[in-house]
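A single protein chain has been omitted; all remaining protein chains appear in their positions.
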Amino acid sequence: MDKPYFRMLFEPQLKEPVFVEGLTGLGNVGMIAARHLIESTGAKVFAELYAPYFQDYVTVKKDGTCRPPRYLFYAAKTEKNHYIILTGDPQPSMEDTVAHYDLCDEILDFAEKHGSKFIVTMGGVVTTNPENDVYISATSEKLAQKHVDKGAQIYGEGRIVGATGLLLGLAKRRGLKGVCLLGATSGFGAERGTALSVFKTLMSIIEAETEEKE
Amino acid sequence: MDKPYFRMLFEPQLKEPVFVEGLTGLGNVGMIAARHLIESTGAKVFAELYAPYFQDYVTVKKDGTCRPPRYLFYAAKTEKNHYIILTGDPQPSMEDTVAHYDLCDEILDFAEKHGSKFIVTMGGVVTTNPENDVYISATSEKLAQKHVDKGAQIYGEGRIVGATGLLLGLAKRRGLKGVCLLGATSGFGAERGTALSVFKTLMSIIEAETEEKE
Amino acid sequence: MDKPYFRMLFEPQLKEPVFVEGLTGLGNVGMIAARHLIESTGAKVFAELYAPYFQDYVTVKKDGTCRPPRYLFYAAKTEKNHYIILTGDPQPSMEDTVAHYDLCDEILDFAEKHGSKFIVTMGGVVTTNPENDVYISATSEKLAQKHVDKGAQIYGEGRIVGATGLLLGLAKRRGLKGVCLLGATSGFGAERGTALSVFKTLMSIIEAETEEKE
Partner (left out) sequence: MDKPYFRMLFEPQLKEPVFVEGLTGLGNVGMIAARHLIESTGAKVFAELYAPYFQDYVTVKKDGTCRPPRYLFYAAKTEKNHYIILTGDPQPSMEDTVAHYDLCDEILDFAEKHGSKFIVTMGGVVTTNPENDVYISATSEKLAQKHVDKGAQIYGEGRIVGATGLLLGLAKRRGLKGVCLLGATSGFGAERGTALSVFKTLMSIIEAETEEKE
C-alpha cells in the first residue's frame, strides 16, 4: 500500500449529502462536534479509509483485537437532509505535506462521487480568552456573510491548518461550496462546550441552506 | 530501485503454510523466537526481500563479502504443518510510515501468494516488571479468547508498533486470521527468556489451530 | 493530488515571452521586484499552480474566504516585449529537494509551452555591507559579461538556493538562456531599495536583449 485505500462496508443511497468533517485536532472540537452529529442522526459507518500516511502502529482494544489507523465515513438520512460524516484516528504529521494533499483530494473525490456539493469542515482555533465563540470561513464572501448571523464570526486573516483548512481550500478549487467552522479553544484538553457551539452553528447553517434549496 | 524487490532462491512446495514473523525490535524477542522456530523445524531460506526503505549501507562479513540489508523468508515442513518464517535485518525508521505500510502489504501479498491463511507476528512489549509474560492480540475476539489458556494474557488497550502490529492489522483487513504474541521485556538487551516463552506459546497455538482443522 | 497541478484562468496570446521569476526569499527581493514589473506592465494572472509540496494550511482573507498556497503566473504585453511573471506564496521546505526539482521542471515545461526562450530569476543574497548592489549569474559566460555594465557585478563562486538558482540551472540544461539577478541584503525585513535596483537592472537587461533581437 503506497496510496490511500477505501474499504466499502455498504453502499448508502444518498441524495446530495452534506459532507461534514470533524477529525482530531485542537481541543478535538471538530471530532466532538462530529460525534454529536453522528449521534443525533443515527449515522452508520459505510466506508473506511486506510493510508500509508497514518501512523505505523495498530491500536488494540480491550477484547484483544487490533486494527490499523483509519478514517471513517458515516452515512445518515434525516427528514430534510442526507449526510456523509468524516471522523477517525489522528491526522498524519503536519510535516508530511504530500500526505495531507493526497488524503484531502482522495476524500473530496469520494465526496463528489457520492453526490456531495456542500461541505462543512470543523476544527478548533486557539484564542487567549475562549468563550465558546465560533468563527467561520467559506468558499465565497457571500456564503461567509450569509451565515454570520447563525452565531459565527468571520475568521479574517489567519491560517487554518490540516484537513479542516485544506479540504475547504481544495473543495473551492473544484467548484464546490462550503464553510469551515472553528471553535475557540485554549488548546488544552477536549473542549466540549465550544464543540457544542460549533454543532449548533452547523445545524443552523444546514437548516438555512436546506430552506434555500426548497 | 524505488520499490521493494523479492529475489527467489527456490520455489518451495507449501500447503497452507502458517506465516510467522519475527523481526528485530524490543528486546529482539520476535527475532529470537523466530530463530527457535527456524532451528527446530530445519527451515531453509527460499526468498530475500530488498527495499529502498532499508538503511543505505552494506554489511561486510568476516570473509570480506558484503550485502545490502534485507528480510529473509524461510520455508519449513514438519509432520503436521508447513511454515513460512520471516526474519532479517533492522526495520525501516519509524518515521517513514509509507515504508512500513508498503513493506507490510508486499509481505502479505507474498504470504497470500504462497497460500498462507493464518499469520503469527511476534515482538516485545516494555513492562515495568517483566517475568517472561506473553501477551496476545488477534484479528478477532474469538481467536484471542481461544488462545488465552495457551499461556498468554489478553493485550488490552494499547498500541503495537512496527511490522509486528501493522502486519496483523493489515492482514485482518484482507480477511486473513492471525495473532500477535508480545513478550514482556524491560527494553534492554536481548531477552532470551521471554523469547522462549513466546516460542512455546507459538507452538501451543499452532498445535491447537492444527487440531481444529483436522 | 500527489503532483503539481496547473489551473488555467485564460490562455494569453504571447509571443516569445520573457519569463521572470520573483518568489519569496531573502529580503523578499525577488518578490518585490516582480511586483514592480507586474505593476509597471499591468500584468494579469492567467494561471495558478498548486502542489502537494506547499504548506498544508489555507490562508483566510479579511472577507472570510480561504485558499490553499499557490504560485501565480501573470501575463503582460508591452510595446516591445511579452512577459510571463511568476510570483506567489512561500516556497517548499529547503529539505524537500524532490519538491524543488519537480516544481522547477514543471514551471520550465510551462514556460517553454508558452514560448519562453529567455528567463530571468530574481532573489536576494546576504552580504555584510549591502548597498543595493546587484549580482548576476547566467547560463553562459558571454551572457554574464554582456550585462555586467547594466549595473550588475558577476556573482562568482557561490551557491544560489531555491527556485531562483534551480530554475536557471535546469533551464540551462534544456538549452534555454537566462540570467539570475541577486540583490544584496542583510537578510532581515523586506528590502525595497535593493529590490528596486534589481528591477532597474532587469529592465536594462531586457531592453538590451530586445535591441539585439531587432
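Just so it is clear, A, B and C label the chains in written order, and each chain counts residues from 1 on its own.
Simple rule for what comes next: a residue touches a chain if its C-beta (ideal position, glycine included) is under 8 Å from a C-beta of that chain, and two chains touch if they have at least 3 such contacts.
Not measured: the values here are computed from a predicted model.
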Using the whole complex, pick out the displayed chains that touch the missing one.
B, C
Given C:G88, C:P130 or C:G165, the correct residue touching the omitted chain is C:G165
Of the candidates C:M1, C:M31 or C:A138, the residue in contact with the absent chain is C:A138
For chain B, residues touching the missing partner are 1-2, 7, 50-68, 92
Even though one chain is hidden, which residues of chain C still touch it in the full complex?
94, 97-98, 100-102, 104-105, 136-141, 144-145, 154-162, 165-166, 168-170, 172-173, 180
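The definition used in the following text is that only the chains that are shown with their structure count from here on.
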Leaving out chain A, what pieces does the complex fall into?
B | C
Determine how many degrees of rotation, between 0 and 180 and to the nearest 5, align the Cα atoms of chain B with the equivalent atoms in chain C.
180
If you average the CA atoms of chain A and of chain B, how many Å lie between those two points?
37
Expressed in whole Å, how far the mean CA point of chain B lies from that of chain C is 53
